[in-house]
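Pasting a structure here, questions to come.
One chain of protein is taken out of this complex; the other chains stay put.
Letters A, B and C mark the chains as written, and numbering starts fresh at 1 in each.
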Amino acid sequence: MTLTAEARTLAPPERRIAEVRSVERIGAYDLITARDPIGPPDPRPGQFYMLAAGERWGGGAGERPYLPRAFSYARARPLAGGQGVDLQFLLEEVGPGTCRLGELVAGDPLALLGPLGIGFESPPADRRPLLVGGGIGVAPLLCWDDELRAGAREPGVLLGFRSAGHARAADLFAGSPDVSTDDGSVGRAGVVTEPLRADLERDPLAVVHACGPEGMLDAVRSVCGELGVPARLALEAGMACGYGACFGCVVPTVDGYARVCVDGPVFDAAVLA
Amino acid sequence: MTLTAEARTLAPPERRIAEVRSVERIGAYDLITARDPIGPPDPRPGQFYMLAAGERWGGGAGERPYLPRAFSYARARPLAGGQGVDLQFLLEEVGPGTCRLGELVAGDPLALLGPLGIGFESPPADRRPLLVGGGIGVAPLLCWDDELRAGAREPGVLLGFRSAGHARAADLFAGSPDVSTDDGSVGRAGVVTEPLRADLERDPLAVVHACGPEGMLDAVRSVCGELGVPARLALEAGMACGYGACFGCVVPTVDGYARVCVDGPVFDAAVLA
Amino acid sequence: MRPEPVELCGVPLRGPILNGSGTFDAIAAHRAFGDALLESFPFDCFVSKTITVAPRDGNPPPRLWEAPAGMINSIGLPNKGLERFLELDLPQLATLPVPLCVSVMGFSHDELATLVGAVGAVEDIGLVEINVSCPNVETGTIVGADPGETEAAVRRLRPLTEKPLIVKLTPSATDPAAVAAAAEAAGADAVALINTLKGMAIDPRTRQPSLGNRTGGLSGPAVRAVALEQVAAVAARVDIPIVGMGGIASGRDADDFLAAGASVVAVGTESFRDPAAGRRIAAELAAIRAAMRDASAGAAL
Partner (left out) sequence: MRPEPVELCGVPLRGPILNGSGTFDAIAAHRAFGDALLESFPFDCFVSKTITVAPRDGNPPPRLWEAPAGMINSIGLPNKGLERFLELDLPQLATLPVPLCVSVMGFSHDELATLVGAVGAVEDIGLVEINVSCPNVETGTIVGADPGETEAAVRRLRPLTEKPLIVKLTPSATDPAAVAAAAEAAGADAVALINTLKGMAIDPRTRQPSLGNRTGGLSGPAVRAVALEQVAAVAARVDIPIVGMGGIASGRDADDFLAAGASVVAVGTESFRDPAAGRRIAAELAAIRAAMRDASAGAAL
């Protein structure tokens, strides 16, 4: 497994067709498993793929979808023989693209491009890794948690969800993550940044890796900033291409706009404006 | 069964959803059977319906289809209770619309509007009905043949096809139609207008009802014109709406352009320019 | 669920959904659907297809070509001509359950004057739409593309009728808002936009233009973004009401046009897919409006 300074595994330079192996309902989410025959076996946690149904991508609500959609891979299982990989994606159905993907069944073709972007850097030796996920943002933390455990760096995992149905995604983690729900139906009642603050106040010698809705990431940033804890945030932005071609997916940073798809999606909180 | 001067059964003024009961492969064609819950039980042979897949109509080749597609009904079986009907359509897959419809399976929703247009008038008592069909053009002749037989006016039926695969559609007819194929693989070798001429020369006291490709209909017209036999032709034209709204589906007639969808699709050969 | 009644240039409408001129033939639809059409008429105001002084056959077929999320047409304004429209069609259109707007196009100021004078005098007609924009007819494009020409044309017509005058703009103007402002200055009571975008398709089998008239007009969801931009630009320049159209296929789309500055909306190509589209869109729009009211009521607490 390569651990370059830039945590990026290169993608083949074309969209290819993977085969859907299964689509499982996990509470409020869909877990899609697809076999990518020629893709690299070792995407980096935090990297993402651009996905589209291999057939009938379009003709949904409002004559959409048209563009592919970006999804962090949740887990990757290399195929025997060193080439190809079974990829897992955790989806929340929020519009025509995710709804079409949620319709897929085993055997259907899935068009994909990736892995794309820069994933999570391995944490410095002197800081314990802490993973903070909100809602569908837990997806990239699954493989990151697996990898850190495999490297004997078992991280703390704090997850927040809207409700019990969404919290079902916590069961996918290897350990027993700390779960909060807005409605208190599972785990503690409240937002995930409360246990985060408590945890960091107990021991600030940590590095936070967070992914989730904008509001949550802002809260994580301010807590970490306040306590002087470095934070790596996996961001989202509307994307057309996923590989730097359209300049559409920008976020403001200390030195101007950066493209989430090629300069991220994982950013050091310190560089974000 | 109403036999108004204008052979037209009125359509409900909106697109509705029928349920696909089965899709059968008949040689080179697809036979779709769909349950129309609220449509009139008695469409007139020669009338047509505008069809679209109830879901994912679009996203095919060239980001099409978008508009619904016109199809003659091949057979109609009224449901017990006087309302609703099982409709059959015979399809040839030639582009994104027909290919999408060919993908449908039992249980899928089928959006339809109809019955539309003017069908075949019953033949005058003093002339024997003769049905002439070419390729997919046999579709409207199926129900017309059934109805004439039921009314003890058993028609002569002459059918022409490209090949044996297409000629399988002849098996759908009640009697034993006279079949020609271009390649001679089934029935006589040659075009259907040869047996037509022979038949009419034997006994010109007939009325021809024809549907098929443009070239065939032109040939039928000239044979009938030459022998002074009246001919009713079921025409095709590119359509957007099927109910007279767009003025797109015109054919030239002796008094200017007529709309195939509301003034036809069945026209007396004598009025066509 | 029905939307609230509205007023368009003083004419009360039971709701905000019109048809786009030339996209619904109520007389032909009555032949296909019978009186059921009138019992659930899909529009709140009926706009006739564009009428000219002399009868027109329209363009040679093929007149239609499907495009991604839309279609191209080169119909060419076939119509009976003013006289036979008034004699044969008007009596039937007058029986519709909604107000009637008649669309006219002239190939000269005199022709336009004749048309507006004639339809302007008919009691059963509620509004008059002046089509300065049909991309299939040379002069239509020219007049509507130029603010000066549009202003001159409308000034000449304004005194000829008491009825509200709606000017249907052409999207091929470099600055549609300037043309709209000119129409307003000349006394137009409303503007309608957009008309179809000039387009062409190639028939792969011949490598020649698919349409009999070579070029045609693009319509449907494909043009919606262009239409919304022009409606917003016009709304920023004029105070008269705007009839917004261009690819509207849902209540969501209709509300987008109202948010962009339209007072009412028109449905065209979507009616080809479903003759009841206008009614469905009205219901969806009413539901969206109700949800908005509840939300703001909630916020107010």
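Keep in mind that, in the parts below, contacts are C-beta pairs under 8 Å (C-beta built on N, C-alpha and C of every residue); 3 or more make two chains touch, one makes a residue touch a chain.
Because the structure is a prediction, the values reported are computed rather than measured.
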{"item": "Where the missing chain makes contact, among the chains that are shown", "value": "A, B, C"}
{"item": "Residue of C:P3, C:P68, C:G120 or C:P241 touching the missing chain in the full complex", "value": "C:P68"}
{"item": "Among A:P68, A:G137, A:G187 or A:P265, residue touching the chain not depicted", "value": "A:P68"}
{"item": "Hidden-chain contact residue, picked from the options C:L218, C:V238, C:V264 or C:I281", "value": "C:L218"}
{"item": "Chain not shown, touching residues in subunit A", "value": "8, 10-15, 52, 58, 62-68, 113, 116, 237-241, 243-251, 256-257, 259, 262"}
{"item": "Positions on subunit B contacted by the hidden chain, ascending", "value": "62-63"}
{"item": "Residues in subunit C touching the chain absent from view", "value": "67-70, 72, 145, 172-174, 197-202, 204, 207-209, 214-215, 218, 220-226, 228-230, 232, 247, 252, 255-256, 259-260"}
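Methods note: only the chains that are shown with their structure count from here on.
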{"item": "Taking each chain's C-alpha mean as its centre, the one farthest from subunit C", "value": "A"}
{"item": "Approximate Å spacing (C-alpha centroids) for the pair subunit B, subunit C", "value": "34"}
{"item": "Computed distance of Cα centres, subunit C from subunit A, in Å", "value": "47"}
{"item": "Multi-partner residues of subunit B (at least 2 other chains)", "value": "58, 63, 66"}
{"item": "Set of subunit C residues in contact with two or more other chains", "value": "69"}
